[in-house]
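Removed from the display is one protein chain of the complex; every other protein chain stays in position.
First chain written, first letter: the chains are A, B and C, and each begins at residue 1.
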Amino acid sequence: MFSQMLQAGLYDFFFVFIFFLVAIGLSVVMVVLNSLIGPNYRGKRRGETYESGVAPIRTAWIQFGASYYLFALIFLAFDVDVLYLFPVLLTYQKGTAYIELVELFIFLFIISLAIVYAWRKGVFEWR
Amino acid sequence: MEIKKSPYCEPTIGMDGAPAVLGFAPVQDLLNLARVNSLWPITFGIACCAIEMMAAGMARFDLDRFGTIFRASPRQSDVMVVAGTISKKLVPTIKTLYEQMPGPKWVMAMGNCAISGGPFAYDGQYAIVNGTDKIIPVDIYIPGCPPRPEAFIQGLLKLQTLISKGTIDANRRAEKAAGRAKK
Amino acid sequence: MLTEGQKKLLEELKNNLAKSVPEAKISQSDYVLTGYHLEFSSSKVGMRRVAKEMRSRRFNLETVTAVDFIDSFEIVYLYFNYNQDNIRVMVRIRVPKDEPPFTVSAVYSEAIWLEREVYDFFGIQFKEHPDLRRILNPDDADYFPLLKNFGKTTITGEIDDMLC
Partner (left out) sequence: MTMKTIDDININERLYQLNLGPQHPSTHGVLHFLLTLDGEVVVKAEMLIGYTHRGHEKMAENRIYEQFYPNSARMDYLSGMIFNTGYCEAVEKLCGIEVPKRARYIRVITSELNRVASHLLGVMDFVMGIGAYTPFLYGWDDREIILDLLETITGSRLTYNYSRFGGVRVDIDQTFCDSARRFIDRMRERFKLYNDLITGNIIFIKRTVGVGVISKDVALDYGVTGPTLRGSGVNYDVRKSEPYSSYEDFNFEIPTKEEGDCMARYLVRLAEIEQSLRIIEQAMNNLPDGPIRADVPCFITPPAGDCYHSFESARGAVGYYIVSDGTRIPYRLKVRAPSFSNLFVMSKIIPGHFVADLVAIFGSIDVTVPEIDR
């Protein structure tokens, strides 16, 4: 399987795969190590949600206003295009130095137009 | 003077907690170097001592030199500095905050009110609790009303030595006391 | 000492208050010694009429407090007029222990909290108060601390030999 990947020119994505492996490994190690080396105190109120020192009155699982979702969608706009930046990462050193950088900024500019549109539509005024 | 166990090997009194799985002394002593230089107190200022704690955090006395950053939530803090008078209405809050702090954790009672009720402790007092150690176990007591920022920093350094060389100092003091008792 | 405007306002206040609460004793007191210009004292009733009168003259309700004279309470209202000529009026209402007074929170909304504090310290149940609860002491407290028979009242004996 490894050799076909090489011929199919997917060799570059091998590094991305290592990158993800290291990321996942690091977080797992941190969580496991933390619970091993530190003493754990299980006080009565340890599990409860922290609400500035007082027992919370009701759970937070209630109907939310629609405005909260709009803010989340705005975040998504930039979050998705990070995915498209990966191919730029791989083909970076082949062309001359500036071509990819300029293309990158044009791409980001087009994405941020979505934010400007949302702003004009009045998403940020809280209703 | 009984030999005081180092805090992270024994669960603090009144807390059902387990000591560290990797609780051997060399591992913990190594980790203590990290814990000592990043003691994050919870911003829990109650009364006048809170202003002196703020003064200690500001540019002139600058707590950042010791890696001390004031965190707002107990989830991210190691030290609870009880700075001010503990009234009876505040006791459940202090207990909740203390229990919601992850281990290893320490408590600094700052100011006479937190140590023993201070200027408000007299036998007709109905409103306050005379001292933090009646509610939660306390490691460092900082006298003063309010203690000067330098006194707060000295308390912090004393806590740091307690953590890093806690057992060694305690044992040495115990042997000296035993030696004097024999003479 | 007393400016022209203050004298005029004092006279006006005197007969207005006398008209609205006939059974009250109104006397002018020496501001330098006591801190207030006019003293209005009555028993059991009159606090709401005085409050309406004061509110119509844009007086500011400074504080509501009570003093526990063993057999009865004395509720003290202090009004101050900070607009033009400054006059402070001290209103004392002598209330027997078992008969609660009326609230003035309908006229001055600040009185909601001030009267809650008086209830918290003395146990005086103000009638028609929107939400009379404890404000400073813990909610499950069963004591009224500022009563004279609560806890240790005077320790004169120890102070004398301790200090002199």
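Methods note: a contact is a pair of C-beta atoms (placed from the backbone, for glycine too) under 8 Å apart; a residue touches a chain by one contact, two chains touch by 3 or more.
The structure presented is a predicted model; accordingly, all values stated were derived computationally and were not measured.
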Where the missing chain makes contact, among the chains that are shown: A, B, C
Residue of B:20, B:36 or B:50 in touch with the missing chain, whole complex considered: B:50
Contact residue for the chain not shown (choose from B:20, B:63, B:90 or B:108): B:90
Residues from chain B at the interface with the omitted partner, ascending: 42-48, 50-52, 54-55, 58-60, 72, 74, 84-85, 87, 89-90, 92-93, 97, 119-120, 122, 124-128, 145-146, 148
Residues of chain C (touch criterion as defined above) contacting the omitted chain: 32-36, 58, 60-63, 65, 67-68, 76, 78, 80, 82-83, 86, 88, 90, 108-110, 112-114, 117, 121, 131, 134-140, 145-146, 151-156, 159, 163-164
Sites on chain A contacted by the missing partner chain, in the whole complex: 51-58, 60, 62-65, 67-68, 126
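FYI, only the chains that are shown with their structure count from here on.
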Top chain pair, ranked by how many C-beta pairs fall in contact: A-B
For chain B paired with chain C, centre-to-centre distance based on mean C-alpha positions, whole Å: 45
Between chain B and chain A, distance of the C-alpha-averaged centres to the nearest whole Å: 38
Where chain C touches two or more other chains at once, by residue number: none
Residue list for chain A, restricted to those that touch at least two other chains: none
Chain B contact footprint on chain C (complex, rising order): 137-138, 141, 143, 145, 150-153
Chain A-touching residues of chain B, taken from the complex the two chains share: 8-9, 11-12, 15-23, 27-28, 31, 73-75, 92-100, 102-105
Partner chain C, residues of chain B touching it in the complex: 88-89, 122-124, 126-127
